[in-house]
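Structure provided below as structure tokens; questions to follow.
Omission of a single protein chain aside, the complex is shown with its protein chains in their original locations.
Here is subunit A:
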């Protein structure tokens, strides 16, 4: 266990080996509240409303999940004897805890089978909730709490993996993953933007400022995701460079490299380096082991990669830690496991691209909930309600819980080291809709769930936790409100007619972009494009590429969207964006007007087939 080198601050998130590296190698990504931590009133109200709603749902969930007549489920409980015996048997047969934990109908899930069918597809926190919370005009965020959350959750069920199962069985499939937007109050459409965003204490960056920020995306630079498709030599050069970057182990160099895209096969090494998860090259790192961390490159006969992989022991340690968390999940089910299960099932299990990874993803998320090392490192600090002894516990434990809660036990070292208050769940983050989709693409990079887990945890702490945080943070490190604000402003600057057209149809553009942004486009775009997008997130160390791409998609589909005569048509036109290509689109939207028309390839390569909209 890493207690011996417990990092002193969140700055060194999961980078124990950076302790010896120059300070500031990884800059802070924590959420500094602007102006001394004062949150604008409207945003504070939104946040309060959202948190109230989530707490209320949690209690509902506890009540609904327990068999009728019995007291609501406690936060955690002991598995039934039968389930425990089944787990015991499988473990004795040599299965790893993560394998047992992952299976949908395995013994690990036995206790969750109590969930009534009415709750299938539930989510504690989904795009509709975020949209409503941000839309609630200053004084009255009550609307959200009053909403029947089950109905809301159902309305956003649909095929949750957008574009992957278009027109699938669900009746609401015609509108696709955006179906819930129709359920939003129509009055939203007449607003110029989400009300809670207008009071952010900073001006959204102009197009010129964004061009400066994204200067590395300029088409005059060669990019993986565009140029590698047509220039074989470029692929070779990039692969060689990636090898060097990973071998050298510099955080900054790796990030600077990732901005231009990482050649497939080298992504794991480069990202790990950029996120500070790797030991910088040293003499001691000579073990030629390949512990899954390298994505099995040696199997592909790509010699020379081995020298890069420093620590087999490190991998073993990670794996042990991961398995321990999985074992803990088996030993002590948690109410939130239900929520995770309902996210993984439809989001990953029913997705054509990801269904093979349902088991690892489930294990990863269940382990994640219990990982006490997450909370102190979250870029968006956990809400106070989740603290032990806080409102969540008070609300959820009206009847005395039969078992003592052993939150702190397995991660006591981390809690003690960070001096953090233990949370429920221990990770300090509530599972939101799409969490599973944030984990699934990483399974394309690693063989072992433990390795995927490590990078998922790092990325969640650094980036994804901001996707559901209602903080007022400003670019270049915005949280969700900031991302949506950037989106609104950029769309307005680039294409006012489109903005006006959508508003006329009763649609707020930010609501359309929200589900894409909340899952960082995972599930909406094909995996390789998602990873190319995340390359830029890692490279720029910012979530800003997300709103940029969202605007680019809107602009690219402009003719179709303008031809749409109803909200439903718009939703259908945006339901499937699985043919789009990330990098050319972002380049086109930023730079196509800037320096002549020399960059036609950017737009031309944007899409392979149009989508039927209206």
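Operating definition for what follows: a residue touches a chain if its C-beta (ideal position, glycine included) is under 8 Å from a C-beta of that chain, and two chains touch if they have at least 3 such contacts; residues count from 1.
Note that in this section contacts and distances are computed from a predicted model.
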Among "Nucleoporin 43", "MKKS centrosomal shuttling protein", "DET1- and DDB1-associated protein 1 domain-containing protein" or "Tubulin--tyrosine ligase-like protein 9", UniProt-listed name of the chain not shown: "Tubulin--tyrosine ligase-like protein 9"
Candidates A:180, A:214 or A:266 - the one touching the absent chain: A:266
Option from A:58, A:443 or A:551 whose C-beta touches the chain left out: A:443
Residue among A:59, A:218, A:235 or A:558 touching the omitted chain: A:235
Residue in contact with the excluded chain [from A:97, A:333 or A:360]: A:360
Hidden partner interface residues of subunit A, rising order: 93-94, 99, 103-105, 167, 169, 228-232, 235, 239, 263-267, 295-297, 299-302, 349-350, 352-353, 355-360, 443-445, 447, 526-528, 531, 608-609
